[in-house]
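Shown here: the complex without one of its protein chains, the others still in place.
On to chain A.
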Amino acid sequence: MGSMLGNLPSFDPHNFSQLRPSDPSNPSKMVPSTYRPTHSRTLPPPDQVIATEAKNILIRNIYQRAEEKLRSKHAATEHLIPEHGCKQTRPSTS
């Protein structure tokens, strides 16, 4: 069938001589191998939606630091609300 490259210069004309291009009358029996996972540990959760974070990195950092401060200093903010109750305006007495 002649070289696939025709008469183009090549290092070794016998390269690619074994190769038979696929032709429709003689379908190749080779099936590409498929790989299936053996576990489901890496599956994403079924309701996962991937979206771009709306907040930019600066805002994210600012919020992160604020939360860290709150956590690390054992904020007792929940004690504040029952102590003060609901605020009522008082007439000024001064």
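In this section, contacts are C-beta pairs under 8 Å (C-beta built on N, C-alpha and C of every residue); 3 or more make two chains touch, one makes a residue touch a chain; residues count from 1.
Convention: contacts and distances are computed from a predicted model.
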What does the UniProt entry say the missing chain is called, choosing from "Light-mediated development protein DET1", "Dynactin subunit 5", "Transport inhibitor response 1-like protein" or "Transcription initiation factor TFIID subunit 5"? "Light-mediated development protein DET1"
Given the full complex, what residues of chain A touch the hidden partner chain? 55-59, 61-63, 65-66, 69-70, 73-77, 80, 89-93
